[in-house]
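With one protein chain withheld, the remaining protein chains of the complex are depicted in position.
Order of writing sets the labels: A and B. Residues in every chain begin at 1.
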Amino acid sequence: MNSNAPNGQVLLDVKHLQKYFPIRKGFFKRVVGHVRAVDDVSFDIKAGETLGLVGESGCGKTTTARCILRALKPTGGQVLFRTEADRLVDMATLPGEELRPLRREMQMIFQDPFASLNPRMNLLDIVGEPLLVNGLKDRRRRTERVAEVLGLVGLRPEYMRRFPHAFSGGQRQRIVIARALALNPRLIVADEPVSALDVSVQAQVLNLMLELQQRLHLTYLFVAHDLSVVKHIADRVAVMYVGKIAEIAPTPDLFGTPKHPYTAALLSAVPVADPRVRSTQPPLSGDVPSPANPPNGCYFHPRCPHVIDRCRTEAPVLTEISPGHYVSCHRAHELELPGIGELPAADLGD
Amino acid sequence: MNNTSPLLSVRNLKTYFNLDEGTVKAVDGVSFDVLPGQVLGIVGESGCGKSVTIKSLLRIVEKPGEIVGGEMLFRSGSAAGPGPNGQAGEDMIDLARLDARGKQMRSIRGGEIALIPQEPMAAFSPVHTVGNQLIEAILLHQPVGKQEARRIAIDRLREVGVPAPEERIDAYSWELSGGLRQRVMIAMALSCHPKLLIADEPTTAIDVTTQAQVLNLLRVLQQQHHTAIIFITHDLGVIAQIADHVVVMYLGRVMETGPVDDIFHHPKHPYTKALLQSIPSVQAQARTQLPTIAGTIPHPFNRPPGCSFNPRCPDAIPGACDQHIPALHPVDDPQPVSCFLYHDMVDEEVAVR
Partner (left out) sequence: MSTAKTSPALPQVEEAVPVVALPDLGREAEAIYVAPNWKLVWWRFKKHRLALISGVIIIFIATIALVPDFYSTLPPQESDAIRSFVPPQRPRFFGPNGEFMYVYEVTGQRNPTTLMMEWVADEAKIAPIKFFTPGYEYEIFGVIETDIHLVGLDNSAGVQKFHLLGTDRLGRDQWSRLMAGTQVSLSIGLVSVLLSIILGVLLGGISGYFGGWIDMIIQRIIELLQSLPPIPIWMALTAALPRNWSVEQVYFAITIILSLIGWTTLGREVRGRFLSLREEDFVVAARLVGASQARVIFRHMVPTFSSHIIAASTLAIPVMIINETFLSFLGLGMRPPAISWGVLLHEAQNLQSIALAPWLLIPGLAVIITVLTLNILGDGLRDAADPYS
C-alpha cells in the first residue's frame, strides 16, 4: 500500500510551466526564435485521480508530460510534487542528485510498445532494472518482485526469460506497465499508452489500468489524442491547444457542456461509431498553427466561429467559471456550445 | 451502365506469402462487391489482411507474396482483356489475370483505380514540387499537353480546397501541413476521374479535426464525381460516418458484410458484436470498464483449426467451429455472415486445412 497522501490531497501541482525550444539558424547557430511547445500551462492532480490531457499534434501535451518527469528540463514554471515524506518539492528546478531518489515515485508509460523495451534484455532484466538501479542488488529478491509485478499485469512469471520479440503489442504494453510499477510509484504519467494498439487490445489495457489504479491507489496523468479513450479513464480532462490550456473540467462536464469553442469543435469532430448519428456541423476550418509562430491574442482566433475583435489582440486567461471548470476564452460566459450527451451503455451494437 | 451490377467483384481472393518459416495466408478466400458510386468500408485489426487485399487489387503485392487463387472482376473501360467466361464484348476484366507490369494494368492503376496511401509524407517525392507529381499523373492518363495539364492540376487543387492553388502548385510536399498534403494526395488520386478510389487508412496519421475535414471532402467529392470508394480503416467511428456498406475482416477472411446500419445495429457475427462493444465511445458513461474480447489475435503461423475466431468466440460450437471453416452465406442476402450460428455451409474451397 502506498503511504501516500490521503485521497483528495493535491499530489501534483503544475504552475505556469514553460518549455521553449530555441530555433537556430546559420553557421554559428544563432538563436532566431523559439518554438513555444509549452506556454504557461497550469493544472493540478489530486491523489488517486486520473487527469486526461488531450490535444492534437503540436499542442505540447507530450512535452508537458516529459517536463513533469524531468526527462526534459522546463524553461520556466514550477512542478510541485508531494513526496512520500509529505514534502512539497519543485521538480522543475531540483538538482540532479536530489532528483534521482525521487524518480522512483513517478514513472512513465510510453506510446510505442516496440520502442520502449530494450530488445537485447529479457523481461527479468527489463522489469528488474528499476529495482537494480535503486539498490535492490539481491538477485533472488529481485526475481521475486519481478514475478509479483508481472502477475499484477497478468503475465505469467515463466515469461521472465523471454525477450520482447516474443510478445505482441498489447503484451509488450503490459510489460511497460509492469516496469513502471516495479518501484511502487505514486504517480504514473502515461503518454498515449493505447494509441498504437489494436482496438480490441486497447480495451484490455485500459481495463488493466483502471484495475491497477484501484488496487494500488495510483494517480494517472493520461496523455491522449483520442477523446473516446480519455472518457473511459479520466476523472477530469484538460484540453491543450498550441502550448496552452484551453479548458479543464470534470469529464462529464467537459463532454456534456464544453465552454471553449475548440473543445466543442474537437468533440464534434470525433467520429461516432453509429451511422445514425452523422454530424451536421461543418468541420473546423484551417490548420493547427505552428508553435514557433502562433497568432496574436487568442491562439485559436483564426479558426474560431465565435471570434470577436478582442480575441485578435488580447490573450485570454484560464479562469474558473463554475466549480472545478476552468476555461481560457473571453466569451465563455455567453456561449452555448453543443456537447455530447451520454447514452445508456446498452444502446450500441444490439 | 447498370447501377445494380457491381463495378468490382472480388471472389475468393487468396494471397499467400511464402516465407522460409512457412506460408502466411494473408488473404484466404475473401469475397465482396463494390457497386458504382458506393463507399465500401473494410474494417479489421492488424493481421486481418485488409492492406494485402487492396495491394492485390492494384497488383502491387511484393514478393514473396503472390495471388494464388480467386478472381477480381473489374468493369474497366479498357475492356480488351478476358472476361470471366472468355466472351467477347464483356466489360469485366479479371485483374488477377493481367500482367502486373503490363500496359493494361498500368493504365488501370492510377487511371481507373486510384490509391490514397496511408502516409501522405511517404507518398511524395521530396525533390519534386507537388505540381510536378500532379501534372505527371495527369499526363500519364489523359491525352493533353503540358499547359493544359497544369491548368487541370490547378483546378483539382482548388476543388479539394487548397487555398491559392496557383501558388501552392509549385510548393514542395514538406512545405505543406499534414492536412494540406492529404488534400493534395486526394487531388492526385482524383485527377484522372477514377471509377474506383482506394483509400488506405487515409486519416490514421492526421489529427481528428483534420480528419473531419478530409472525410467531409471525400464525401462531397464522391457525390460529385460518383466515384466508388473502398475505405480501409481500423476505426469503427470513421466507418460509421463514411461507409454505405461494410466488410468486417479477421485473419484473412470476411466475417460479415452488409449495409452500415445493419452492421452497427444488428451485427450477426460474434466478432463484430464483440468489436463494437469493446470500442471506447464518447457517448459512453465516464470511467466504465470496457467489455473485451478474450485472448489475442493469433500469429499468422498459428491459425486455429476451423473458424479462425473460434478460440476467442464466446458462442463457439465445439465440434463444428473448431473443425470446419464457415462459408460466407447466404450469398444473395444483403448481410451474409461466416458463422455456423446462422447456417452450416462449409467453405469448400478452403475446407482442407
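Note that a residue touches a chain if its C-beta (ideal position, glycine included) is under 8 Å from a C-beta of that chain, and two chains touch if they have at least 3 such contacts.
Remember, it's a predicted structure, so these values are computed and weren't measured experimentally.
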Of A:Gln9, A:Asn118 or A:Asn293, the residue in touch with the unshown chain: A:Asn118
Residue among A:Ala37, A:Leu131, A:Val237 or A:Leu337 touching the omitted chain: A:Leu131
Residue, one of A:Tyr20, A:Phe81 or A:Phe167, that touches the chain absent here: A:Phe167
Hidden partner chain, touching residue among A:Lys25, A:Lys73, A:Arg139 or A:Arg215: A:Arg215
Interface with the undisplayed chain - residues on subunit A: 1-2, 69, 71, 100-101, 103-104, 107-108, 110-112, 115-120, 122, 129-131, 133-136, 141, 144-145, 148, 151-156, 159, 161-163, 165-167, 171, 174, 176, 179, 182-184, 208, 211, 215-216
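One rule holds in what follows: only the chains that are shown with their structure count from here on.
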Subunit A - residues contacting subunit B, complex: 50, 56-57, 168-171, 198-204, 206-207, 210, 225-229, 231-235, 251-252, 255, 265-279, 282-285, 287-288, 340-345, 348-350
Subunit A-facing residues of subunit B, complex: 45-46, 177-180, 207-213, 215-216, 234-241, 243, 260-261, 264-267, 273-293, 296-297
